[in-house]
Structure formats: C-alpha cells, structure tokens
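To start, the structure under review is shown below, and the notes come after it.
Every protein chain but one is kept in place in this view of the complex.
Coming up: chain A.
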C-alpha cells in the first residue's frame, strides 16, 4: 500500500516536470543565496580569528607604549629579569597594496607566539642571516611576487596580507630604526617594577578580536540580505508546493478512499518533500559555494578598504556550512509546505475532488491580511521611534517589508474592485472581475516582486546617495594637490626647505595615538589655512570654529565618535594631559575608529615625539605634475612617497565601488528570484483557469484576444506592484541611510532620489513580468479548441 501510494504520489512529478523543476529551482536558489552569504561570513570570521591569534595575541600579555619603544628598553627589561620578546610591526607598501609586516626575534619568542615552523636542522640560519626570509601564505605570495623583498617562504598559518620576518629585516624594511613596536611577555615571566619614565603599559591577552567587533555590522548587513533572498525564494517554493498539492487532490481522495490512512498519506507526502528538499539543498549548497566564491574577492576588498581587515579571496569548504545549508533547505521546505500539509491532514474524505482553483478571495481573509500588515507597519514605526541599535534597525526593515507585502493584495483587490466599478462594457467588467478572481493565486508572487523591487529601489537609493555624498566629500577634503610622505624626519626637513619657495602652502599632516572617553583614538593636527577653512564641510560647528581650533583650546571630532558618545559642539573634551572644547563635528567616511583634530601646535605640544613625515602641498593645479616629477627626480621618491590628488580620489572611489558590488549582485539575484516566482504562479494559474476561460471563448472572444488580455493583466499587475514598491523602496532607503548606516558605520547620509533609476527598474519589472507570462500566454493562444470544449463535456 505504501509503495503503491508513494508511486501514485510521485508519478505526479513525472507528468509535470516543469513544476518539479520550478520547485527544485526555487528551493536551490533560496538555499544558494542564503548559504553563499553564510560562507562569506564564515570565511571572514575565520580569518579574523586567525588574525587575533597572530603571535599568540590571544594568550600572551604584552608591554605596549603609545610610541615606538627604543630597543635599549628591551635589553634593559631583559637584564632586569623580564622575559619579554620584541616585535616590530608595521605596514609596508608593495605595489598598490599594503602588507602587514611582523618582525620577530625567534630566539626569545615564546612558544605560544610560534607562528611558523622553521623546519629541521639548521633551518633557522637563513631566517637570521642576510638576506633573511619572508614568510607569507600562498595568496600573499602571488600578490607580492617580484617585489624587492627577502626570499619568500610559504606558511599557511599566516593570515593573508601578513608577512613574518626577522626583527632585523623588519626594522630595515620599515625604516623604523632601533625601535620595537611592542614586547610579548612570557607567561612565566617575573615582573619586576617598571620605570614609569619608559611609558610602558602591561596589556592583558586579547581574547576577542577587535576586527570581529568592528566588522560585525557589515556581516549583519550581509546576513540580512541573505535572509531577504531566502525569503523571496521561499515564495517560489510555497507556490510550487501549493500547486502540486492542489492538482493532486483527486489522487489524495482516491488514495484515502482505497484505505490509506490520513496519517500515512501525510507521512508519505512529508517524506516526498524531505527528499526533494535534500536534493534541492545539495544543489543549493553547491550553487551557494559558487556564489560565495564569486563574491568573496569583492567582499575581501571591501573589508580591507573599510576596516583594514584581511580576508582571503579564496573560499575554503567547511563541513558545518554544508550541513547548515541542507538544514535551511529542509526547514524552508517545511515552512513553505506547512499550510498544504495541514490541508491534506484535514482533507474530508467525501469532499469534491475538484481543484478549488486556489482558495477564493474571501473578503474575510483579506481583512485579516490588512490587519496583519497594518500591525507590522505599526511595530516598525514603534521600533523606529523607540528602539536603537542595529538589530532594531533591521527590525524596522523587516516590519516595513513584511507589512507592506501583506497589504499588497488588499491594495490590488481594492484597485480591481474600483476598476470593475468604473468599467464600461461587459468585457472590461469581466476583465477586472477575472483579474480580481486570480489575485489569491498571484498574490504571493506579486509580494515577492514587491519585495525585490523595493529592495532594489531602497538599496540603490542608498548606494547612489552615498556615492554622491562621498564623491563630494572627497572633492572637498582632498584639497591639496600633492601628498608627500618622507622616509625620515631629516629628509622631510630637507624637502620642506626645498619646497618652501615652490609651493603656496605646506600643510603638515601629523598624527598620534591617544585615548578619548576610554576608547583608542587617532589625534590629528591641523594647520590654520584657507585650505581647511574654505573646503572642509563640517556637519555641525560653533561660530568661528577654525579660529577656536587655531587657538589651541578647541578640537574637532569625527562623526563616529560624536554619535557613539552623543557629543555636540560646545561639549568639553578630555584627552590625556589636555582638556578643551568640541568646536565642530566632521564626517569621516570609511574610518571605523574615533578621531580628534586639534591644531598642529597643540598636537606637537602633547606629543613631541610624533613623526613629522607627512605633508599636503598646495600649488597651482597646472604646476602640480611638474613639481611632482621634479621632486621624484631630486629626492628619489617612489610611488607612495608622493601621491597626487587624482590618484587618491581614484583609489578611494575604487574601494567604494567594490564595497557595493556585492549589494548590487545580491539585488539582481533577488529580482531574478522574484521573476521566477511570478512565472511559477502564472504557470499554475494557466492550467486551472480553463473553466473560467472556456465560457468567454464560447461567447466569441478569440484565443488570441484572450491571450492578449492575459498578458495585459500580468503587465498591469506588475505595474501596480512597481508603483507600490516605489514608496516602500524609498522608505527602505530612508531607514538604511538614517538608521542602519548610523548604527553600522557611524555616519548618516543625506538622501538623494534618482527617478531615472526608477524608470529603468520599472521597465525591468515589466519585462520580467512579460517574460514570465510569455509561456502561459503562448500556451493559451495555441490551445486546441477541443481542450476548451472539454470543459463543457465533463468534470475535467
């Protein structure tokens, strides 16, 4: 009985392979998008963890100072009994990319910090003796091959973008002189008192990764996108399963009448669904791997540009991720099929075996839906007004999207009802009424389309607004024509003396590490000059802000710090050994850390040790190129020593574009999934609507006309959905810009609208609808008259 029942149930899929394909496609696409995003997140987190473990950072205490530690201090500490090991760390520019260079002394290195295996025998010798060795992982190797560096050795235990070498080599490559960056403390080290004059602080092992914290919001963003795509995919699954169940109602009834128990039937159906879910899940996970592998290089570039976080561009397979992908496929199938399974469970044995052409639109159901939608919108509004934090931000987004999706059928129903009332002529009235009749069957697909369109409009608006603001901000902030970085202070002094008569202004760009309100921050110096007064757009400022800063009693803080701590101009600001007033707040895109700006004089008074190497040069724009050339010749400056404005801008914009390449890709995929959902629903309906169409045809309407009307109907519904998506998308954009961005990145952006973009998207939506409708409409136009006649002949 079981075998016969299963055979009868499964034969349905053999007879409708398109339906099977739809179901598998929807489920695997949903799984793919979800697990692709998960794979990217997992890869990134793994690399943060690896970075956090570098040199045993998670296990070893360290002695740190707010400036480079003279090497003699290391020797003094060793001779006082401290078991410490020196580390030199810095960034080395190789080509256009910067490399994190770590220099160690392998002889004093604690075992906890052992990063690479030096191998057997005298393998340490080439590491210690010139020309030394540079340990990197394979990915870093391909990036820096050919550069003038010590011979490379491979070690996959190093994070990407990190190179390990002997401390002497590191000092030479970084030009850091006889200083070290910090000292690792052996776990069993005696700790004799430290001379306070050394300025050393003992720092406990860092168990959590700073990078993981900084990038949390970025990954939450990605996860939210994956979830959205998954939800849209489930619409397809739901409609495909619903259709398959409706069409098999006669089979169910017959099987039950033959003695198969309701429990057994439900069990068989459940088994069938699990099988399909597993197959689709496996396809989906494989696809997801492809999606992740495709997107990862862009995500890696974003993370590097935004946070300086190094994530490998190559994906590794994790078993947990496979299982999670299959799990989500099964779960998604169960959720999508719950309603249908419930109906089968409760199927009355003697109920008519006819498909019910989907549940008729009952006004009662619509009222429920309207109530639910309004409730969700209210929750979203409440969260927006009362909640805070990124999770609340996403709560607002979820409420907004789901509420609007639930309201869509209500809106469409009302529209059709109005159309029907206003229609003149019997055909028009039939058209409106028939469209309304189909709404329940199409509403899920239309909801998916609404979500996809709204997400596209919202995210597109956010990205475009951001781009506009960012470009403008770059234009204003990068006012100097040339940016100079000297290799030593002596060289800097020589260059400044040489440049003095040749430039309009030489603006020092000095910075030091400091601490504000208990968090690490960068302290920058600014020289009073028209460059800043004229070009720097401050978000908020006291009157005469630049005069106040120039006097040395006031500071500017970046937006991130101001938002995090709720600071406004006029508030007091306390730095180590200095107290002043906040005179203004500036936007500081792409920087996750707190930043404070004081006058250069004040900076030098607070941190006399600050390295005086970087300068902005103002010259007449047409002379900039010549001056740059002359300086390169005269001082032998490399690519990084002297950079012109256009290069910096180009570089920054490139980072920006890559940041949102992922978002754009996910957007397109979501829209594609929505199109598929629509196609699936239309296919379903086309098979069931014969009883409704046959009488109309019999009354004289040609098949071609009927087909045209059907196409028109689909386009009309898509257009209305697009119109509904517009305000929803804009609301979404506003939430993204004003709530999510502020929480995730610490900056708020003005919203700009791009109507041309909407037109393009509208056309795209109509095109998608037309393509989705093409096959069903064609099928209708080619329907044999005998098929239509058969409607009148029997019970189908």
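Basically, a residue touches a chain if its C-beta (ideal position, glycine included) is under 8 Å from a C-beta of that chain, and two chains touch if they have at least 3 such contacts; residues count from 1.
Just so we're on the same page, contacts and distances are computed from a predicted model.
K.L.:
Name the chain not shown, per its UniProt record: "Acyl carrier protein", "Putative secreted hydrolase", "Lipid II isoglutaminyl synthase (glutamine-hydrolyzing) subunit MurT" or "Lipoprotein"?
P.N.:
For the chain missing from the view, the UniProt record says "Putative secreted hydrolase".
K.L.:
From the listed residues A:130, A:520, A:636 or A:785, report the one that touches the chain absent from this view.
P.N.:
Touches the omitted chain: A:130.
K.L.:
Identify the residue among A:7, A:146 or A:188 that touches the chain left out of the display.
P.N.:
Going through A:7, A:146 or A:188 one by one, A:188 is the residue touching the chain not shown.
K.L.:
For the chain left off this view, which of A:34, A:48, A:118 or A:510 is in contact with it?
P.N.:
A:118
K.L.:
Which positions on chain A touch the chain that was left off?
P.N.:
Where chain A meets the chain not shown: residues 71-72, 74-75, 78-81, 83, 105, 107-108, 118-125, 128-130, 166-168, 171, 178, 188.
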